[in-house]
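Omission of a single protein chain aside, the complex is shown with its protein chains in their original locations.
And now, chain A:
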């Protein structure tokens, strides 16, 4: 047991500092092993909790299988957020300061759906991201890229009656991290959503089409199936592109409902 905690920033660098070649080899071997296991009839969680190429997961993943339980009443409800929880301006990350942030202005629009494709209205959507240079406002981000005095990088909104959300922001830059030598995260926006049942709680990341860093990134590759990884990549949508203003990306999010979250003829619960 440790009495005095290590300084959090000291934990950010993996001690072994493997090469990218080594990390990529580990990813490839693990994915092949998962395919074999699934081929033999095992069902693996979409995101592997035990995924050593993501070095800081080594001491932070459970080693036992989760217990399969029937959700109790409270777990079949979720916090009752609503339109009055956020101001309209909070969905526009380019309007939070006196000046305009630098970078490529984008609009991100999508729907929040459940496993049966039903749109989820009145749902809180929270996002956060790096600026266009790949720098987070967080004090422990040591990446020597410029901060943008006109960009914080956090926004939130509530889905409308069609389950739709819309953000205006700046395309985030890729950024280095200390998982291994020359480790870079593909550009991404962090998303947090709830669903109608607490069992559906989801934190994920939205990516941009065609990023050359996908195959190299152990966080993205902790999702072992290609189809699941593809679902986290937004689609460029020219109809969402606003003339003379912003590039448009579409990103739908599906929360995972166990069957117990299905309720017939009820609009929301």
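Brief remarks follow.
As a working rule, a residue touches a chain if its C-beta (ideal position, glycine included) is under 8 Å from a C-beta of that chain, and two chains touch if they have at least 3 such contacts; residues count from 1.
Here, contacts and distances are computed from a predicted model.
The subunit not displayed here is recorded in UniProt as "Protocatechuate 3,4-dioxygenase subunit alpha", chosen from "succinate dehydrogenase", "ABC transporter ATP-binding protein", "Protocatechuate 3,4-dioxygenase subunit alpha" or "Fumarate reductase iron-sulfur subunit". From the options A:17, A:150 or A:192, the residue with contact to the unseen chain in the full assembly is A:192. Among A:27, A:133, A:240 or A:255, only A:255 touches the chain that is left out of the view. Contact residues of chain A toward the unshown chain are 1-2, 5-8, 11-12, 45-49, 51, 54, 56-64, 66-75, 77-86, 113-117, 122, 124, 126-129, 136-138, 140-141, 152-154, 190, 192, 198-199, 201-205, 219-220, 222-223, 227-229, 231-232, 253-262, 264.
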